[in-house]
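The complex appears here without one of its protein chains, the remainder shown in place.
A, B and C are the chain letters, set down in written order, and residue numbers restart from 1 in every chain.
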Amino acid sequence: METLKFEYRGGRPCNPAQASALAGVVGSGNLEILVEQEPLNGACAVEVVTAAVGFGAIWQAVLDDFFARHPLADVRISINDVGATPAVVSLRLDQAVNAFLGGTA
Amino acid sequence: MTQSYYEASARERLAAVLDPSSFQEILPPSARVMSPHLRQLDTPAAFDDGIIVGEGRLDGQPVLAAAQEGGFMGGAVGEVHGAKLVGLLERALDTRPTAVLLLVESGGVRLHEANAGLIAVSEVMRAVLAVRGAGIPVIVLDGGQFGCFGGMGIVARLCDTVIISEEGRLGLSGPEVIETTCGVEEFDSRDRALVWRTVGGKHRTLLGEAGELVADATAAFRAAAIRALALTPDLSLEALEREHAALGQRIERFGECHDAVDIWRALGVEDPERLPLLEAADFNTVTAGKRA
Amino acid sequence: MRDWNTQARNREARLVRAAHLTQGKTVEAKDAAALLSAVLEPGDRVCLEGNNQKQADFLAKVLAGLDPARVHDLHMVQSVLALPEHLDVFDRGVASRLDFSFSGPQGARLAKLVAEGRINIGAIHTYLELFGRYFVDLTPRVSLVCAQAADRAGNLYTGPNTEDTPTIVEATAFKRGIVIAQVNQIVDSLPRVDIPADWVDFVIQSPKPHYIEPLFTRDPAQISEIQVLMAMMAIKGIYAEYEVNRLNHGIGFDTAAIELLLPTYAESLGLKGRICRHWALNPHPALIPAIEAGFVESVHSFGSELGMEKYIEARPDVFFTGPDGSMRSNRAMSQAAGHYACDMFIGSTLQIDLGGNSSTATLGRIAGFGGAPNMGSDARGRRHASPAWLKAGREAREGRGLMPRGQKLVVQMVETFREHMQPAFVERLDAWELAESAGMDLPPVMIYGEDVSHILTEEGIANLLLCRTDEEREQAIRGVAGYTPVGLARDKRMVENLRDRGIIRRPEDLGIDKSLATRDLLAARSVKDLVRASGGLYDPPKRFRNW
Partner (left out) sequence: MDAKLLLEQLFPAGQRVDFDGQYFSGTGQTADGEVAVIGTTDAAAIGVELAFRIAGQVLEIVRSHPRRPILLLVDTQGQRLSRRDELLGINGYMAHLAKCIEVARRAGHRVIGLVYSQAVSGGFLASSMLADTCYALPEAEVRVMNLPAMSRITKIAVERLQDLSQLSPVFAPGVENYLRMGAIAELWQGDLADCLEKALAAAVGHDARRDRGLARQGRLLAGPVAERVRHGGV
């Protein structure tokens, strides 16, 4: 197990449809992502707890691209991962944010 | 969202079975009430510990509901998971809803916290009986990918009814456990037709272990759950004596049967071999009046 | 005077040695070992029918049990090493030399026996090459084949899984070799004759029916939403663009997803009747919904698939079936069809390098090639035209002043990471290391980069036909390699340039809404759904059932 933390700045304040949203399940090759509104001085904070050790650089790249797609401010993203591939991670991130902003789970 | 109950996640099942937008979760993921034991064993934990509990409405009636997420550790019961279920059942004693719905999907006790899980399951058992004793029906929905086994298999049969799909399974020891312990000759867990014939929804319905067989669709489970709201729990001595007589008869009539097909034939089902191929509606027609 | 008839005389001598064991052509199963001992001579070239589905398992067991003091140094020629007995013959010293094509399940043990010097491998082939050599320099002296049934005269009925039998028997019988068949039953009258009796010398009823592996069944329940997305990209970005009508699909969940999206997604794009009409393909259960929806006009098969018998029989317009109604498959014919008569091959792989070369080789396993290279290579001898073939040829040659010609579409479809985060894109294939450690002449490449037209990943489609330099080609591959080290090392500016030129296309470039890529788009989401789609005709093996 490994815990990775990332922080992004320069995002835009958002107007979420719900205070928090969850996507995915903590199962093999999958992950759960919890997105919550939280005053973080404009930051978007990401914490990843992952069963697959040693993939920090890939998480960084995946999250960089995610933040470029969704520059969120004052949002906390918490992830429990069981070795999901980057494709699945990106998909779940988009699903979680869509539910968070659009209110459709 | 998928129409299939089998494919849906626990959250999707709750949303589809209960009245639209009526479900309100207690201790949601953002509360982060998680298992501390998994982390200790270097195993990923989930924000909801694999069970969602809360209040909602079914056909306009207030209900409490819990849903186990099979995708997380096969829905296995750990300390927190079990405590959420116990707490929900006890809440029913205070709030007196029309019914409690258990959307089960569980391999039983979570081995990473086996003792806590086992004790929790027995607390769930006591709590289910207390809720029924208070006159509130407890309704089980069983149609997930991991079935309902171990202690949860006992819990399910403590409730007022089990609504099951053909894909749903209900038993005590999983086929893999039996194969590992007793050998492949005893139970070939890879013979999935045999597995489903033995512990699957159709056999459970014919045996009287499940109350109703429904198609694998969230809408079908919802409709059956609404019908089940009318049940009145009966934990009287007379009721248990009736059940005792039925279970005794089951051993007498089917104790020597080698395969489910033998039991179905003994029940008077014509062409029992074709039962596994029938859709739920046809199955219900063909087997009407022939259930044990 | 030179004797020009030694082979026939040798054959007669062998038959005489076995004469006391037979009644007509029939030999009792208990006498099988005596029969093989009588007809085999040390150093014989022996073809043991081992296909990727059907196995002459009883004869394999008998052969492996022979006394190596009597029968030794056999030269085995066979398409697939599938059973433990296929290697036991080497382990026990009955055989010593091997020419083959595919060794999937026995790949690790094969590598070990080679390393120990117990097996001397002549070469690893594709199916067509090996079949070709049966008629050139690897003609079997004795062949051990299997069939569904025989009649008293020795005619064989191979059932739906004809597979390699006609090729093996033809090569053996007409060069005065000896053909021994194991059959599940001996009957008075056969449903049809697949192999005439005068090509067959001995028939043995095996104690148990021969084993058939349901190799091509993929449970739709295991198809992921990423695979659905990739299937959408394949249909919209390749099938529709090139109007692909004649094709072969590799085995796997990626291609099963495409098959299951034809009646839904492809239909919604108005593609019925415009793509996917003719197939060289085993009867994949996943193809049932597309057949039922009217996409598919014909399917010729290498082998059959367990459980599909009744469905095939009920759809004779689509499949190749005999007058008895059951399928007649033929691996050699279907391989030839896949190579020459198809416009496209699409399949998955384990590793792709920067040249687009792909390999399924992993260290410590000698897996071989099977048929994929026959499908997944441009047919340089092809001369007839089709829109897909012409368009691919045009794209590859435009602006180069070359003689116009067509080209096959060879598509490699992979997720950038396999399970356990193994990257599908690598700087150097493991095949190099395997070649060194196993003393091979060449790294075992399944599909050469020069034959690959497109690489499709969840990130996008790279059209290699349009690349004009090695650098462009490399960046096009990096540009769809996702977050693998190969992908992260891309030249971002150049990749964007390739995207502007349509060499790389992302889902959004193709007008694909990723949020629609859910399992709900699959025409069947479970094996039970496939049974439903077949109108109850498909009878899946019990391990694929959950009812």
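As a convention for this text, a contact is a pair of C-beta atoms (placed from the backbone, for glycine too) under 8 Å apart; a residue touches a chain by one contact, two chains touch by 3 or more.
Since we're looking at a predicted model, the values are computed, not measured.
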Chain not shown, its touching partners among those shown: B
Touching residue (missing chain; options B:96, B:244, B:274 or B:290): B:244
Absent-chain contact - pick from B:154, B:193 or B:223: B:154
Contact residue for the chain not shown (choose from B:127, B:141, B:163 or B:224): B:127
Contact set of subunit B toward the excluded chain (per top definition): 24-27, 33, 36-37, 40-43, 53-55, 79-80, 82-84, 86-88, 90-91, 94, 109, 111-123, 125-127, 129, 133, 150-151, 153-158, 170-173, 175, 177-178, 181-182, 186-187, 198-199, 203-204, 207, 209, 235-237, 240-241, 243-244, 247-248, 250-251, 254-255, 257-260, 263
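Definition applied: only the chains that are shown with their structure count from here on.
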Whole-Å separation of chain centres (CA-atom averages), subunit A against subunit B: 33
Computed distance of Cα centres, subunit C from subunit A, in Å: 42
Centre distance in Å when subunit B and subunit C are each reduced to the mean of their C-alpha atoms: 43
Touch list for subunit B against partner subunit A, complex: 9, 11, 15, 28-30, 39, 42-47, 50, 69, 71-73
Interface residues, subunit C side, partner subunit A - complex: 224-226, 415-417, 419-421, 458-459, 482-483, 488, 514-515
Subunit C residues touching subunit B - in the complex, by the definition given at the top: 221, 518-520, 525-526, 531, 536, 542-547
